[in-house]
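Subset of chains shown; positions unchanged.
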Amino acid sequence: MATESQPSRSKNPLKRGLAWMENLSEEAYAYLLLIPAFLVLAVIAFWPLWRTFKLSLYEDELFGAAKVGDFVGLQNYIDVLTNQNPLLARPLIDLTGGTPFFRQALLVTIAFAVISVVFETLIGFGQAYIMAKEYRGRRWVRVAIILPWAIPIVIQGMLFYLLFNPSVGFLSGPLQSIGVFGANPLTDSTDAFIITTVADIWKTSAFMALLILAGMQSIDKSLYDVAEVAGASPWQRFRHITLPLILPALLVAMLFRTIDAMRVYGIIEASGAGCGTVPSLSCLVVDTMFGSTQAYASAATVAFITAIIIGAAITVYLLALKFSSGGTHQ
Amino acid sequence: YGDSGSDAVVISGNQNLAQNLDIQAFYDAGVSEEIDIEISAGPEDTDSRSEAFVSTLDAGQSSPDIMMMDNGWTIPFISRGDIANLEAEMDSSFIEEVKADSFDMLVRTASNPNTGEMWALPFFPDYPTMQYRKDLFRAAGYSDSDFETWATDPPSWEEWSATVAEVHEQSDVDYGYVWQADSYAGLSCCSFNELMSTYGGAYFGDLDNLFGPVGDRPVTVEDEAVLESINVARDMVYGNGEASQDITQCAPEEVFGWSEPDTDGAFVGDSNAVAMRNWTYTIGMAEGDEQFTEGEELGVMPMPYGRSESEVEADGLGGTVSAQGGWLLGVNPHTNDMAETLEVLRAVHSEEVQAAVLDGPGFLPHQPDLVESLAGDHPAYGDYSETLAIAGDNAVSRPVTPVWPQQSQQVHQEVNDAFQGNKTPSAAMSDLSTALSDLEDL
Amino acid sequence: MSQSTQPETDSTDTDTGGLFTNWVDSAIANPKKVYRAMFATVAIFFLFTTLFPLYWLTMIAFSDGSRVSEGVGLLPTGFDPSSFIEIFQQVPFHLYMFNSLVFATLTTIFVLLIASLAGYAFGRLQFRGKRPMMLAVLVISFFPPAAFFIPLFQLFNQQISFLGITPPELYSTPGGVVIPLSAVFLPLAIFILTTFYGQIPDGLEDAARIEGTTRLGALFRVIVPLSAPGVATAGILTFIAVYNEFFFSFLMTGAAAQDWAPIVDGIISYRSQFQVRYDLMAAASIVAVLPVATLVVIAQEKIVSGLTSGALKE
Amino acid sequence: MATIELEHIRKEYGTDIAIEDLNLDIEDGEFITLVGPSGCGKSTTIETIAGLTKPTSGTVSIGERDVTKLPPKDRGIAMVFQNIALFPHKDVYDNISFGLQLRKFDEAEIDKRVEKAADTVQLNGMLDRMPSEMSGGQRQRVAIARAIVRQPDAFLMDEPLANLDAELRVHMRTQLQRIHDELDTTIVYVTHDQAQAMTMSDRIAVIDDGDLQQFAPPLECYNEPANLFVAGFIGSPAMNFIEGHLTAQGFESDAGYLDVEFDPSTVDAAVGQDVVLGARPEHVLPSDTATGDVTAQIDTYTDVTEPMGKEIFVYLVTDQGATVDMEDPGASGQLLMSVGPAADVGEDEPLSVVFDKSNLHLFDADSEVALAHGLSEPATVDGSEDTPASADD
């Protein structure tokens, strides 16, 4: 006899709600599931962004209580892009060539993003590989490799500040003697750029490694069996199975690392290099917004320009990827 | 957890104050026993502090009621009307008394540059002095009489650089004269500002222009005096003889990357330098350090001068100059109880509280008279009260206006570049001049 | 099925020969050995580069605070383990840690929950407007956090309202930190979970639904456990990032531990304007890392291999 | 305990049509088997009933209720998946009890039922194994146990016994029938195993390329295949087909080696029309031992013999010296014969055979529809014998 209870019309509203959800079409259900996320994002992200955007359309008013003055449309954007906004400590980009490479916010930011993401990806792969293998004590190796990610930026900055501080640490000495670093690496834009990049790579390779590891772990091991029997060398197994199957995870990791790297700020301040020495885009935003000047409009403008630049970079990224791999199901 | 705003009057100070200031002094000074007073430790880092206050005030938070503010960035808050106007809130006699009693520069950085009204109360001043190792000097043949002379009548930079170099030569320490020339806010406001001032240079011409009017004052960073001071700094480090004066190489190249903690680490912590420019706090540090045998071997004098006052035209420049540092107390206009808050604030100006501030946390009084009378008895400052009073009298403030934070950034970037030779001094100053003018014209 | 991963348990060579030439001979005979040696070399290299700065940090913590500026080498300069006690004496560091742990825990739960729903929709369902919506989520992360800050700050201080709604005063409460941080870390979590949920074979979800789960039930009973590597990773990344976050958690709270100030406030309180107690900062950060390390030890077990092996015949 | 009704089900994947227009009426308590070549749409059909696949059009009713839009969990079904689909993160016990746990059965009851189901599939000692630690057949048994532990209205089973050995398969078959009888549950079953289809089902639905070819009791499908496809598909080894045409005397093969005499007016086809004659291997008899109503003798030569244990397959060619094209057993000029194990048949010997006329089938060569089953007498078209599987309870 069929004793399986049929869902009777339940009086419990929760149950009724669940039943209602169950009967939604796939599309309606998808929208339902997205409501919480978009609700949070609407209040906490979209709405503030909208207000900030409006700010960027007004003039800065530094002397009164109002903070913003007249509506100026896109003038702020023009000023920033043409390097006409004196409130910025360093130019976004100096087309006259008068400013050294590492003092132009856009160039510094892009250089930082490219170098750090490339190294983090390579190192992340290596680390993930080590974390994935099975051997005694693997868990401790995992913890060790993830640990840098757990170090607060202030400390990460302090650590590298001290390591490269000519009198406290010992990393500057040898580099100075072979002429790579000058006497004060942290006030030299090039040297400081290297230091912050190294610091960033040290800390955030773990981010890459973790995501890559997670991707690797989700691969059905029997595929490796198949490949092995088919005669695949370790490299071929990597190339034909690991890589394509972790590609979605890798893509997410690289995407967010790129975005994050293009918003770099904390390590620059914390390492003692400072925004004047390594002026990233975010540096400009924070400096103009939270310096006692409170040039909100300029800050908002730079924030939006930053976002647009990142958006452009990401687009290039996704397009390149699409062409190279014929498009994955992202 | 939760609303620490409660009913007490909260002063956002720092850890030192929170831990070491005896609240009783306020009641001794006449604050009603009804009023609870709490001192909280705000962010220690001055930039974080300013950010925190920006957001607190922006948000209309009622707590803290009283905020300890750096005189380097109080004026922007005043200009925007973010804090309460004390002249509007308090009786004018008290205001006049404060203005009369306090270090002038401190009052000026607490006032609205447009109206001259005092919006914040001076809390304590700070200024740098030249500190040196008597033991090393003795070994090089100097004696107490030299020290005594210097304590009130500092040498010129020509003399001092040669002296330090000589002493360094004969010692086994690594560094000669250490100071702070990193590319950071402290360079613009203080260490470069005072060096430039003693050679008669200024950012905006006359000292009367320090606090405005923005846009209606000359930018004078391309003056010869400013360039000379840059060359002096370079000569101290590289000894290339770029300055017209005869400056002896006496400082390590590292100073161009150093700020206060690096120098006190080298001078006090490691006992590894001959002399140091630094704020009063290092006197207290040296006091506790056995190398300085309870302070006996620490020499303190006002900063050496570049050109004597008579040599320079501008009023207040030349001779010994110290950068005016210090802290003010601003009142949160959103405070729950303005009357109680002002009662507490008023007490800060009293001798009782000032004494307690000196005894506990170890900050000097903001009244020159009290510096001499009170500091004379202080275990650390006692020996140097005369020197400190001179330094205080010769303090020069930074030109704080709403655009100063941005200008400051340009200044230290360009000056440090010039120091390190990334740019020639004249090119750097020309760039700086443009940048400052742009900001003036906003 | 998958016995192909030979456990590398005997990673330490038990050969007693010891002589290099011996080793080379045996290596030629057994290429596995070369491979293993290479692996060990690479592993040691990575461990060294990640751990050395931390080791050095420990040495700073053990150094005598006043002598750090003399330079710290491979051994502490002076020896003064009292920093580990002093950090609690100077400020209630444990309270700062508690605050940050609360933020991190709440945010992680919140983010994983919301991102799970969204990740399921994005990863496993087909609907119109999917790409634009994913893009909208991604775009949020293009902005520097400062771009969100001022309006949120005003909102949480009840100065302005959102669509006429004024939330309770959230400044200096966990809500003031957790809510904005959730939004900040949501995009990453959504993308991670979208990716991992999308890879779970349909067959397993089908099986769950036949067994009688609702769609939501299938998500939490099957998809989530099977995506454990991804979920654990998203969790670890979010938790750690929030635990150490210094922008919102710093600005949305007062500076005192009682005002829900985060760890960063605690750590930088060892730094006054003119003085930095590197030893205390080092000691504090080492202490602060302990809970995270513990979490990682636990959570990494979830990142286990071959979760779907043996599940399907296809 | 439910009828299942598929009406005009159509399923497209992009431009591919997996099911064209399927109508199936399954009665309450019936045991139905879906058979058909690989990729013909069996799994799709079963998934449509389960609600896992949304049909492009058409309606599904279970127990008279239109469930086309209901989620799987509300359809009262249990299912064994072709791809097994065990929960890899749960051990065997949890895999089996998952559905019960969801329904909040009390623990003792769950224990009891799991125990019993594990017993049925002979997995008692393995309840705490993880799926990855089991053999292929063991996993399949877990999947079966997971379905039978519940007592749904209908079971859907997609090749549940594919990975089991003969003995276990027989055992499981019996068990499934027992469950079917006990619970009177409707069962829709997919199998490639003709023995299973034959013995278990009340009716067999033969599907080809998304189209239902015949839906009838097993023996009817075997003895009276509705068309060429069913005739060729049901029965292993497959029926021999001989192309020819209708003459006034009966059937004449195109290759000329065979005539079958019967009255062509008994079939619905014109003389001269192209037809196909079908003869199952077991109805090809060595002429020396053949009795009854048989055709004229055909002279063939044995080529390959395949002894299968209880029978021997003999591949015959009509031309001496020709060899059988094993890749196309139905090729013209060759015949497959099945004889008893005791038969003494050598290879490459002449052998004359006859067809058992009462078991010959005739199909229209164009429409492929069956014209007659049994040619000795006027063809019967009604196939009402009692259904064998329902007889054994």
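As written, the chain order gives the labels A, B, C and D, with residue 1 at the start of each chain.
Simple rule for what comes next: a contact is a pair of C-beta atoms (placed from the backbone, for glycine too) under 8 Å apart; a residue touches a chain by one contact, two chains touch by 3 or more.
In this text, all values refer to a predicted model and were calculated from it rather than measured experimentally.
Undergrad: How is the whole complex composed, chain label by chain label, with copy numbers?
TA: Overall formula of the complex, using the displayed labels: A x1, B x1, C x1, D x2.
Operating definition for what follows: only the chains that are shown with their structure count from here on.
Undergrad: If you average the CA coordinates per chain, which chain's centre is most distant from that of chain A?
TA: Looking at centroid distances, D is the chain farthest away.
Undergrad: At what distance in angstrom does the C-alpha mean of chain D lie from that of chain A?
TA: 59
Undergrad: Can you work out the whole-Å distance between the CA centroids of chain B and chain D?
TA: It comes to 96 Å between the two C-alpha centres.
Undergrad: Quick one: report the Å distance separating chain B from chain C, using the average Cα coordinate of each chain.
TA: Distance between chain centres, rounded to whole Å: 42 Å.
Undergrad: Hey, what residues on chain A touch two or more of the other chains?
TA: In chain A, 22, 167, 290 touch at least two other chains.
Undergrad: Among the residues of chain D, which are close enough to touch at least two other chains?
TA: 71, 73, 103, 150
Undergrad: If you go through all the chains, which pairs of them touch?
TA: Those chain pairs satisfying the definition are A-B, A-C, A-D, B-C, C-D.
Undergrad: Note which residues of chain A are touching chain B in the complex, please.
TA: Contact set of chain A toward chain B: 60, 62-65, 67, 86-87, 89-90, 165-167, 182-188, 274, 276-277, 287-288, 290-295.
Undergrad: How about chain D: which of its residues touch chain C in the complex?
TA: Against chain C, chain D makes touches at 47, 50-52, 71-73, 77-79, 81-89, 98-99, 102-103, 130-134, 136, 139, 146, 150, 163.
Undergrad: Tell me, which parts of chain D touch chain A in their complex?
TA: 1-2, 69-71, 73-74, 76, 103, 150-153, 183-185
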